[in-house]
Each structure stands twice: as structure tokens, then as C-alpha cells.
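This is the structure I have questions about; it appears just below.
Just one protein chain is left out here, and the rest sit where they should.
On to subunit A.
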């Protein structure tokens, strides 16, 4: 379908504890692409988060700094956090990036699509895992 993933097209995934242990794609994510995605305003992370990204002038402060994320979270935990952060905290303001149901009045251009594709989630997970200090 040209208009992108529909509800029944989301890659199925299995939650174990607070993780999604299996990659959503068959190939591993690319941390360089993941970095570019996290820094792009359209991906939205940087609206709320800050991080060790000296070239980004405007970063948000609604959410924890992403510095050191890889020290504290496994790839499986990061994957579930990105797919559906509301599983950790039902009141969180962090959007669920791989979900397309239970939403209200989604804009025409975004209807039925998750915010990020499975491949983009994997790229970002791969990048976040490198944020160690």
C-alpha cells in the first residue's frame, strides 16, 4: 500500500517482562542512521529530550537527558520504550512510536501509520545503546 503501514501491517512483536527482546526487523539497526533520526526534529525526540548532541541548538527539557541511556537500558528495554512507552508509565507524555490504534482524531496524513517504521525503531535502538559514558 502506498499510504504506509496499516493496523494489520505492524510487525508482530512479543513482550517479555519490560522488554521486546527480538528485533522488529531481520537485520540489526544502523546506529549512524539512528543518530540522524534522533536529531531530526520531525522524529520529535529532540522536542522533549536533550542529549550529547553539540550540533543541535534547540533541545527540549520535558524529558530526561539521553546521555548514558546505554548504561542503564538494554536493547530490549529500549525497544519496548520506543514501541509503547505507556507500558512503563500509563500517564507518560512520551508518544508510542510503533502503534496505530487507540488514538483520537489523528491527522489525515498520519492516519493508520505508526510514527516510526520498524526499521527506524531498530536504528534508534542501536544508536541509544551506544550512548554510554
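In this text, contacts are C-beta pairs under 8 Å (C-beta built on N, C-alpha and C of every residue); 3 or more make two chains touch, one makes a residue touch a chain; residues count from 1.
Keep in mind that, in the parts below, contacts and distances are computed from a predicted model.
Q: Just to verify: the chain that's not displayed, which of "Polar amino acid ABC transporter permease", "histidine kinase", "tRNA 2-thiouridine synthesizing protein C" or "SoxAX cytochrome complex subunit A" does UniProt list as its protein name?
A: "SoxAX cytochrome complex subunit A"
Q: Going by the contact rule already stated, which one of A:16, A:32 or A:103 would touch the omitted chain in the full complex?
A: Looking across A:16, A:32 or A:103, the contact with the absent chain belongs to A:103.
Q: Touching the hidden chain in the full complex, which residues of subunit A are there? Just list them.
A: 41, 44, 46-48, 57-62, 93, 95-96, 103-110, 113, 115
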